[in-house]
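Working notes, beginning with the structure itself.
One protein chain omitted, others in place.
Chains: A and B, in written order; residue numbering restarts at 1 for each.
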Amino acid sequence: MNTELNRESLLKAYRMMRTIREFEERVHTDFATGEIPGFVHLYAGEEASATGVCMHLSGNDYIASTHRGHGHCIAKGVDPAGMMAEIWGKETGTCKGKGGSMHIADLSKGMLGANGIVGGGGPLICGTALAAKLRGDKTVGVCFFGDGASNQGTILEAMNLATVWNLPAIFVAENNGYAETTSPNYSVACENIADRAAAFGMPGVIVDGFDFFAVYEAAGEAVKRAREGGGPTLIEVKVSRYYGHFEGDQQKYRAEGEVQKLRNEKDCLMQFRRHVTADGDISAAELDAIDAEVLAMIDDSVVRAKADPKPGPEELLTDVYVSY
Amino acid sequence: MARKITYQQAINEALDQEMSRDPSVIVMGEDNAGGEGSPGEMDAWGGVLGVTKGLYHKHPGRVLDTPISESAFIGAAIGAACNGLRPVAELMFVDFMGVCFDQIFNQAAKFRYMFGGKAETPVVIRTMYGAGFRAAAQHSQCLYSLFTHVPGLKVVVPSNPYDAKGLLIESIRDNDPVIFFENKVLYTMEGEVPEEIYTVPFGEAAILREGDDVTIVALGRMVNMAQEAAEALQKDGIHCEIIDPRTTSPLDEETILESVEKTGRLVVVDEANPRCSMASDIAGLVVRKAFGALKAPIEQVTAPHVPPPFSDVLEDLYVPNAAKIERAVTRVAEYR
Partner (left out) sequence: MNCLLPTDFDRHDDVIVGVIANPASGRDIRRLTAKASVFTAAEKANMVQRLLGPFGALGVDRVMIMPDSSGIAATVERSAQINRSRGESVWPLIEQVKMKSTGGVEDSQNAARIMRDAGARAIVVLGGDGTHRVIAKVVPELPMATLSTGTNNVFPDWREATVTGIATALHVTGRIDPSITLRRNKQLRVNLGEYTDIALVDVCVTRLTHVGARAVWDPDTIAELFVAFAEPDAIGLSSIAAMINPLTRDEPRGLCLRCGTEGRRVLAAIAPGVLETVVIDHCEIMQPGVRYAIRTERGSIALDGEREIEFHRGQVPRVTLELNGPPTLDVSSTLAAAARLGVMATPCAREMLR
């Protein structure tokens, strides 16, 4: 396994995380103006998870995501401009404005969809992994799900099936500490979600979700194992989210100053920057340049999303069936 | 004049009053209080839109937050109902029935029949439905017809604050499983609601407006749109009779049939998709039982046969509105 990331990979990882962060911060700001319709769930704070995992994936690998799916989409290569337009409900959106934030998908990129149903992705990823196994193409499927979904029957059934069929599947439990308002200390009956892996005969490991390198290493081993026919793995990523369950959530269930403390002390981008610049291989100026490029790209995507047309009325009735 | 409160407050009040009256009533669901196990406040949400807010502190130990495990907690509510409690479980969005439908339609709905009349399952499942929040395909559907199809379930679709309170109290006191549909757009609707406890019986439609020309049967949020349309049509000299069935199971067939016998013309307004829907069910009923009275083909005003779209322009096209109802009524009225 390539645990030593080269310069190019490090810069790619940084750009990916920065893009997710900038995208989410921007949606947060714009949502507050009341212009963005619907429910939006932001991934800010969790960037190292999607990035650490998806850096090991190619376009032919599949991922299934959650209602908090923007980060997974970006990390899997979905065009941020298309996503922005989708969130704004425009015809230029990834799903022509028909899906919205909770249902962004791009199958051409192996992104099987954000999902409005908690735990919806587990069985689906068993399916993509089954197809990969039957074809023998060495691709894998990754199911991202949250601590809330870890209690859904669908996820538990999917982990069982993945072992029974020895599928090239990786289950990534992003434990951000809150299922809506409810803590896993209350809702998850064991100490760690990873503990459940043993019951399904697969390895279960825990990594620090603020540390890109920790996620990257664990995911690398799991993906390698899956590609080689070694079967499924459960990775529990311990992390937190910077915003509410949805935009508009007052978050009274959180501790005073909790998010600020995380931003100051644990932030994945901050840690990553400190790490890669310490030896001078990558300069702060290079990272600043990426920040500026990403910012410009996101700015541009918002400008375009705002200006783009909404779907025409004829779109209401199309795309229900292939033929009918 | 009686006190005015919102649809949402009416539901909260019904729960509160029934919990105070009957210690066997409990409330459970995802974040019905909110904050369990978390470092901040308890009752942080009171349900995702605040409908159950305040009950947690008022009725200690009887508002239970659940893991996100609909199969487990909806099933547990049903089991508790079999063992002496009257649980009111919240299935946050009806779209989530997909992960727990077995517990509802194979378990709760069939116990009484399968067990030879020996079981009682006094459970209420409150659930949000309907488009209008730009919540897209998995949080916006109108699925009451799926539940209406299942024998053993009662299905309630209140259209205003008064009915919401009275029907919810009736649901809690009813000894059968009841699926109680709350339209999320109606939560802020204000209406006159008595402070005292009262019930609205199942299977009794409300005639909200009397008229001789066209009968409009509408459900939930569509009732208000039908009234708006009827008001406009009145100016054109078309007098509509508006019937709100209030419960789809049992369905007050008599009131609908009597009205059609009088008007001979029917428009059914349903926010759900058109096939195998309440709209088609009511149209079928009238064709079977009042065929001789019909002077025009029946019109259905429904969402098209597509999932709810996200983009606001598409969602606004998707949901029936007063203008569409007016056009349908006019076509029916002018049919010769």
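Quick note on the criterion: a residue touches a chain if its C-beta (ideal position, glycine included) is under 8 Å from a C-beta of that chain, and two chains touch if they have at least 3 such contacts.
All values reported here derive from a predicted model rather than from experimental measurement.
Asker: What chains on display are touched by the one that is not shown?
Answerer: Every shown chain touched by the left-out chain: A.
Asker: In the complete assembly, which of A:8, A:256, A:279 or A:314 touches the absent chain?
Answerer: Of all options in A:8, A:256, A:279 or A:314, contact with the hidden chain holds for A:279.
Asker: Of the residues listed, A:206, A:239 or A:294, which one is in contact with the missing chain?
Answerer: A:206
Asker: So which of A:218, A:287 or A:305 would be touching the chain we can't see?
Answerer: From the options A:218, A:287 or A:305, the contact with the absent chain belongs to A:218.
Asker: Of the residues A:190, A:270 or A:320, I need the one that contacts the missing chain.
Answerer: Within the whole complex, the residue contacting the unshown chain is A:190.
Asker: Considering the whole complex, not just the chains shown, which residues of chain A touch the missing one?
Answerer: Residues of chain A in contact with the hidden chain: 1, 3-4, 185, 190-192, 194-195, 197-198, 203-207, 211, 213-214, 216-218, 221-222, 225, 233, 235-236, 275, 278-280.
Just so we're on the same page, only the chains that are shown with their structure count from here on.
Asker: Averaged over CA atoms, how far is the centre of chain A from the centre of chain B? Could you give it in whole Å?
Answerer: 36
Asker: Write out the stretch or stretches of chain A touching chain B in their complex.
Answerer: Residues 37-39, 86, 89-91, 93, 95, 97-103, 115-119, 148-149, 151-154, 177-188, 250-256, 258, 310-311, 313, 315-317, 320 of chain A touch chain B in their complex.
Asker: What residues on chain B touch chain A, complex-wise?
Answerer: 30-31, 34-42, 44-45, 48, 65-72, 95-96, 98-99, 133-139, 304-307, 309-314, 317-318
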